[in-house]
Structure formats: C-alpha cells, structure tokens
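So that we are looking at the same thing, I have put the structure below in structure tokens.
Only a single protein chain was left out; the remaining protein chains are all shown in position.
Naming follows writing order (A and B), and every chain is counted from residue 1.
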Amino acid sequence: MKSNGLLAALVRFAESGNFREENFTLPPAEKARLDTDTPENRWLASAQHSEKPVSVRFAAWFSKKGMEVFDTLYRIISVFICCTLIGVLLSVVAFLPPFGSAGNPTVNEVVERYVSRAIDETGTTNAVAGMISAYRGFDTLGEAHVLFVAACSVIVLLRVDADARKKGRFIDLEHPGEDMDYEPNSDLVLRKAAKLLVPLAFIFGLYVILNGTSSPGGGFSGGALMGSGLILTSVAFGFRRTERFFGDEMYHLVKTACLTAYALLMAYFIYMGANGFDDHVWLGIPGTILSGGLILPINIAVGFEVACTMYCFYALFRKGGL
Amino acid sequence: MAEHLRGLFINYYETAAVILFGIGFTTLLMHRNLLKKIIGFNFMDSGIYLYLAAKGYIAGRLAPIVAEGRTDPARYINPIPTGLVLTGIVVSVSVTAFLLALTCRLYDRFHTLDMDEITRLARKERV
Partner (left out) sequence: MALVQNFPFLTIVFSLTCGVFCAVLSGQGAKRLCLGWLSLATVMSAAVLAFTLKADGSFIYRMGKWGAPWGNEIRVGVLEALMATVFSGVMLLSLLGGMGHIFADCEPGKANLYFTMCSLLMSSLFALIYTNDLFTAYVFVEINTIASCALVMLRDSERTLVATTRYLIMSLLGSGLFLLGIVTLYGITGELLMESIAAKVQANFAAGEYSLPLTVIIGFFSVGLAVKSALFPFHSWLPDAHGSATPSSSAILSGLVLKGYIIVLIKIFYRVIGLRIIMVEQVSQFLFLFGVLAMILGSVSALRERDLKRMLAYSSIAQVGYIYVGIGLHSELGMVAACVQILAHALTKPMLFICAGGFMDVSGGHKNFAAITGAGLRDPLGGAAFSVGALSMMGIPFFAGFVTKLELTRGALDSGPVTMAVAFAAIAVSTLLNALYYIPILFNLYTRPRDGAYAGVHARYRWDYVLALAAFIVLNFGFGLGSEAVVGAVRRGLAMFGM
C-alpha cells in the first residue's frame, strides 16, 4: 500500500498553484466513497425521486445551498471577530506608555540592576544571558523542558516502532511513501555545499554557545545552528551515514545527560542561593569565554539539547524514526 | 479621538503587533485548514513577540551587552523583554512541531486537512 504522504499533497498543491481546498483532499472517486451512505445523502436521493413537498424541497435546497450560505456566514463572522479583537487591542495600545521613551514604567530599578550589576553578580557582560540563566534561571529551566516535552510528544506521534511497522501503521519503511521520493538522492551540488557548510555550522554554533556570556547568543541560538548542521548532513549524505554517529541511542544519551546536568546545576545554584550559602562558583573573567560561572556549562548543556531536539524533529517528520 | 489616533501612531510597533495578533488569533480559531491554523498560530505568537520587543526598546540606546566596562544603565536598552521573547520563541517552536506532527497523523488517516471534515469523518466512524 502506498501511503499518500503529506509532502506529496503539498507538492501537488504547489504545482497546481492555487489555494483551493480540493488540492489537499482525496481524488474524487475515493472521496465519493467516503461521502456516500450518510443519512442525509440517502434521504436526499430518495427525495429526488418522489413527490416533493415544500419541506423536502427546502431540505434539498438547504443541503445544496445551505452549505454555501453557512460558508459565507462563517466568513463574515470570522472577519467580524477579527475586527472586534483588533479594535479592542488598538484601543488598549492607544493608552499604553509611548514607544521607546526612557520614562516608561518598564525602565525601573530591576532593569538598572540587570544592566549595571550583571558583571559583578553573574560574571556576564551580556545582560540578557545573565538575566535568563541566573536572575530568572528557573523560567529558563522550564523553557528547556517545554522543548523536551514537545520532542517526546512528536516521538509519540511519529516514531514508528518495529511492532507498529508490522501492523502497517503510518509510514511504511519498506515501501517508503511519496514523501521521500521528492528528496534528492545524491545531489552533487548539495554534497559539495554541505561539505563546506556543515563544519562551518558546527563551529559557528559552538562559537555562539561558548560566547553566550559575552556576546549575543547562547545555548538556544547556538544549539539551533548546530541542529541545522546535523540536518544538512543527513539531507546531503543520507540517513544511513548520519546514523553512524547520531542515532537513537546517541540522541537519548545526549538529551538525558544535558537536561539532567542542567537541572542539577540549576538545583545546586537555587539551593545554595535560597539558603544563603556560598556556592563556591568561580565567576570567571567577564568578557572572555570562561565567564559567567554556571552559565557557561548551562549554555553548553542547553545548546546540545536544542541541537538534538531540532534534528529529532527533522528525522521524525522525514521517516518516522531517528 | 485624535488623542487616541496619536497614541496609535506613537506606538506604531505595538499597533502593528496587535493587528498581527488579531489576524493570527482569528485564523487559529476560525480557519478550517489545519496548516493555515498553524500558520495563524505562528502569526499570533510573532505578534506577541513584536509587541514584547517593542516594550524593551528605548530610543537611542544600545543592546544590553556591556562594552568597555561601561555599566551606566542609561546606555543600554531593557534586557528583560529580550529574554522573554527568547523563552516565547522556544515555546512556539515546540508547539508548532507538536501541531505539525498531529497534522501529519490526521492527514495520513483522513486524507484531508479540513478540520470540519476530519471531525465529521471521526464522528461517522464512532457510530
């Protein structure tokens, strides 16, 4: 059985060049099979062959035209809701403090401290890094786990296990669906470009992660860069070759290690801070790579976790397994 | 009224952001096509991030990365919204991936992206 992949539908949709819903749906014959034998269809068919009282004719008209009327109404209601919501929001915006002014309520002693004392207190010159990983580090711990829980959900939905594969569920790996037919197999240009770009992506990702305490960037952005490097590798050289160094086990190992390390570091930091103990962490030299105390290892852990997750999303969407 | 309009023009970033939010919200709520719902969701979140980023901007100031050891707070913009936007983006990436995976599965099963149609087909199967 050939699975009718989403990508194939998208390609069909792009080729046809218009945005009508039919392009997303089944061929007419198959659709008709699904559509027949509903109670209203049966009733409609019988109504056409018999004497037609007004009520039946109205029902017939309604089932034909009613949908159109409903559609129009639905659209009008949508536009109305949209306009009302925007109107309410605009009236709020008109009363907000002026944009870009230094006298706004948001510019207060908290901001002052984040900027002026971040170097002494967290060892970072990048005040944003100091804020998200140290001052408000607990939020960021939650954020890393949002990514984790989403990755687990995608695994639940899309990973095809050996047992499920036997039942022929979802993407059939032995007879890959159309999704994969649209991928280049051994594209020379892609390979040459990847050879050039993949090392760059990894090095740049690492650079962004390591310098997260003293320049723009950090774990999340650097991790996304490294993840793109991984994805590019597997696009250009195929899954089999990527699997040699980054398969299912590697993914779980890296992710568990990174998240556990992050949670434990954060727990240590919070425990020591809340109880008023000295946490004995060397803050490093602000402005260099070795700065920010715990923020540097946290950034590294987050970076690798994000890279894994990005690749995991890609791999699962492509073929249902890592 | 003129006062309000002036407020809208002064806060033009927020104005654009809430329009984006409104469009995205309505698309997510009302549109039948699942992919367009997801696009609407991303619109909505982008609107919020633009709004949030506008909260942090202070005219004429620099990005909050202390250079040359000058820690004078009047030199830099507000770092808090930047951090919050970062958190928000990660959340919206996660949710988008989840929604797309659901869409894949639904399409695989029902061969349509129309949410109403899917609901109808699912009901029919239950009976």
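The rule is simple: a contact is a pair of C-beta atoms (placed from the backbone, for glycine too) under 8 Å apart; a residue touches a chain by one contact, two chains touch by 3 or more.
In this text the structure is predicted, and so the values were computed from the model without any measurement.
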Chains in view that touch the one left out, judged over the entire complex | A, B
Touching the unshown chain, chain B contributes residues 21, 24-25, 28-29, 34, 37, 41, 44-45, 48, 51-52, 55, 80-81, 84, 87-88, 91, 94-95, 98-99, 102-103, 105-106, 109-110, 115, 118-119, 122, 125-126
What is the set of chain A residues that contact the non-displayed chain in the whole complex?
-> 88-89, 91-92, 95-97, 104-111, 113-114, 121, 134-139, 141-143, 145-146, 148-150, 152-153, 155-157, 159, 161, 163-164, 252, 255-256, 259-260, 263-264, 266-267, 269-276, 279
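Keep in mind that, in the parts below, only the chains that are shown with their structure count from here on.
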Which whole number of Å gives the spacing of the CA centres of chain A and chain B?
-> 13
For chain B, which residues are in contact with chain A within the complex?
-> 3-5, 7-8, 10-15, 18-19, 21-23, 25-26, 29-33, 54-59, 61, 63-67, 69, 71-76, 78-83, 86-87, 89-91, 93-95, 97-98, 100-105, 107-108, 111-114, 117, 121, 124
In the complex with chain B, residue positions of chain A that touch it = 3-6, 9, 21, 24-26, 30, 34, 38, 74, 77-79, 81-83, 85-86, 89-96, 98-102, 104, 106-107, 110-112, 114-119, 125-128, 131-132, 136, 139-140, 143-144, 146-147, 149-151, 153-154, 157-158, 170-171, 214-216, 220, 286, 313, 316-317
